[in-house]
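For this depiction, one protein chain was excluded, whereas all remaining protein chains were kept in their positions.
We just call them A and B in the order they show up, numbering each chain from 1.
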Amino acid sequence: MHSSDRREQQHRKSARQRSLLEVKNLSMLFPARRRLGQARAWVRAVDGVTLSVISGETLAVVGESGCGKTTLGRAMVMLARPTAGEVSFDNIELTKLSLGALRAARRQLQMIFQDPYGSLDPRQRVEDIVGEPLLIRGVPRRARRERVAELLGLVGLGPDAAPRLPREFSGGQRQRVGIARALAAEPKLIVCDEPLSALDVSIQAQIVALLKDVQQRLVLTYVFISHDLAVVRQIADRVAVMYLGTVVELADAAVIFQAPRHPYTVALLSAVPKLATRSSTSQAPPLVQGDPPSPIDVPRGCRFHPRCWLRERLNNPEICVSAEPFLSGGDKHLSACHFATELVRHATLDFDASASLSAGDSR
Amino acid sequence: MSAIEASPSVRSTIIWRATSLIRQRPALALSILCLALVALVALGAPLLPYGPFKQDILHRNGVPSAFHWLGTDELGRDVGARLAMGARVSLIVAISSSLIAVAIGVMIGMLSGYLGGFADTLIMRFVDSMYAFPETLFAILIASLVKGQLSGQAPALLEPLAEAYRWSGGLLGVLLTLGFTCWLTTARLVRSQVLALKNSEYILASQLAGASGWFIVKKHLLPNAQPVILVAITFVVPNAILLEAGLSFIGIGVDPPTPSWGTMIAAGVQSLQSYPHLLIAPALAIGATLLALNVVGDALRDLYDPALRR
Partner (left out) sequence: MSSASERTFAQHAGPLLRVEDLRVHIPTSRGVVEAVDGVSFSINKGEIVGIVGESGCGKSMLALSIVRLVPSPGRIIAGHVAMAGRDLLSLSEREMRRVRGNDVGMIFQDPSASLNPVMRVGDQVSETVEAHHSLTALQAKQRSLDMLRAVRIPGPEVRYRDYPHQYSGGMRQRAMIAVGSVNHPRLLIADEPTTALDVTVQAQIMELLLAMNRATGTAIMLITHNIALVSHFCSRVLVMYAGRIVESGPTLEVFETPKHPYTDALLKAVPRIEEKSEGGLLPIEGRPPDLARKPRGCAFHPRCPQRKDICLVEEPPPFKIGPGRKARCWLAQETSPFEEDARLSS
């Protein structure tokens, strides 16, 4: 290949690699009420997250209840003002904007919500719901009508959907309306907050196909929040794993599912049931015990240490309790674990050959 | 892709439920009839043979007879005509003052609920302290203030208002009084509804689309607060009617000779020993009307109760 071609390719690659949304040291703390007299405690929903979302990609944010992924999603689109840290979109610092300026700037960031029954105003017709972003921007009525019909077609609903009320539709169809509404604002980035969780399995597949299709056609960037790792594997380019308000692992999807570098990710992946076949019927015993802790009482040192199987395996090293690990590990695969490199020796994940976690020795 | 199957018309379900409710509850049907009667009488008041103001001193305090079906009062005026006129007053009071009270309540409730934070706390503490104040006493206070300003010599600024006051026979004063007194419950109801709706995802979606607070209130919060506003109206209307009667009873409601059920009861109480018929008619009228309003209000609340939807 010619050197100029190579330079061209590099240039295009770095342009494509440009980060669209950046989050630096973002924290969302909520006051938790305690009994009178006791010191006020804080719910550390999001606790110092630094991430960037690359233009054109689908970044998945996964984790269990209490990990802060939904709060992070809302903070990213500035639906809630971060307690600390900054959010930049297209090199504009959103956190520094006044409310008025924010209102003008914000159409490029949109959101799709989890609950198809709560995310549409029950008293508005579909055409008004989908047309609202256009109305706010001052698009005249006829142009609005046409655009709404276009959008409804794009999401797979016919024009006869327009004059109807949300309650006449099923969950899957309502989600489509929600997607059409998000697209009406012509955004560059869409945060999808668990868009499939309330839908039936067969409908989920339809919506996933729709999201992928729309992303390709309109050149969109997605932040996909979900607790369903199986779906995430189908749709994500990169994955960020969250635990108790922080990102504990961040890597390309292909890599993270094959060779995770954080014990929590390993535990999470091993807990997801895989379809058994005759050659591999046993599900690995669970690697973590107990429930995910509450974000009010964050453990000292590494947040995961009370439930960490690796720590047990390594005979409870001191550092897990005394020092909080930060995301590190080079450019592409980051992990917040003191023993990320040791991990490989203790667990191998082999989904393709035998759908189970074969963990080193004792188990 | 997926075709949309037409589901049975949803707009007719409210009508369907309303009619089935009426069929199930005879008391409700009766109450609706009673209110219809009151409305009819109020509207048809001018058609009655005897005017409510025509005095016939010679035949004062007459018992019900062929000429005067409900008798005559202490100045010889036809009780029936005055009752009908009083019905008119009650109707006007019911509608207008409720509108004023609900409008004030909705504005304050929306403001407080949507703004939240310190403004909400401030407004709600104010509402709470007003709630602690006895309503009738408060109404008397406001009524005196209003009458003081508008009857007799009014300051230049309020002159057109005073004109209207005189023309309405003191009714405007009552409307304003009730409007400024009865908004508390509405404000509370609306505020709690707004608080519940504020975090709905469709409101968030509107914010994301760049909607201003005013837009959200107008397009989303007000329409979705309709059931609550309706419930508030069902509370305010009977309350207003009763309060007006009370004010007129004491003498600071409508100005004489405008008939009101309250003034008629006041006069009737005075001559209870000798001419009981003067009290019975207005007392029954107001009692029946309030009962009917309560029953209908109950039914309306049940109609909108999501728990009873099936």
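To be clear about the criterion, a contact is a pair of C-beta atoms (placed from the backbone, for glycine too) under 8 Å apart; a residue touches a chain by one contact, two chains touch by 3 or more.
Small disclaimer: the values here were computed from a predicted structure and weren't measured.
Engineer: Could you tell which one of A:Lys24, A:Arg125, A:Arg145 or A:His227 touches the chain left off the display?
Structural biologist: Reading the full complex, the residue touching the unseen chain is A:His227.
Engineer: Just name the one of A:Thr83, A:Ser170 or A:Gln215 that touches the chain not displayed here.
Structural biologist: A:Ser170
Engineer: Looking at the full complex, which residue from A:Leu151, A:Ile190 or A:Val288 touches the chain that isn't shown here?
Structural biologist: Among A:Leu151, A:Ile190 or A:Val288, only A:Val288 touches the chain that is not shown.
Engineer: Which of these, A:Ala205, A:Val255 or A:Val298, touches the one chain of the complex that we don't see?
Structural biologist: A:Ala205
Engineer: Taking the full complex into account, what residues of chain A touch the chain not shown?
Structural biologist: That gives, for chain A, the contact residues 64-65, 170, 172, 200-206, 208-209, 212, 227-231, 233-234, 253-254, 257, 267-278, 281-283, 285-292, 351-352, 355.
We take it that only the chains that are shown with their structure count from here on.
Engineer: Give every residue of chain A touching chain B within the complex, in rising order.
Structural biologist: Residues 74, 77, 79, 103-104, 106-107, 109-111, 113-115, 118-124, 129, 132-133, 136-137, 156-158, 160-161, 164-165, 167-169, 172-173, 178, 181-182, 184-185, 206.
Engineer: For chain B, which residues are in contact with chain A within the complex?
Structural biologist: 1-4, 7, 10, 200-202, 204-212, 215, 219-220, 223-224, 226
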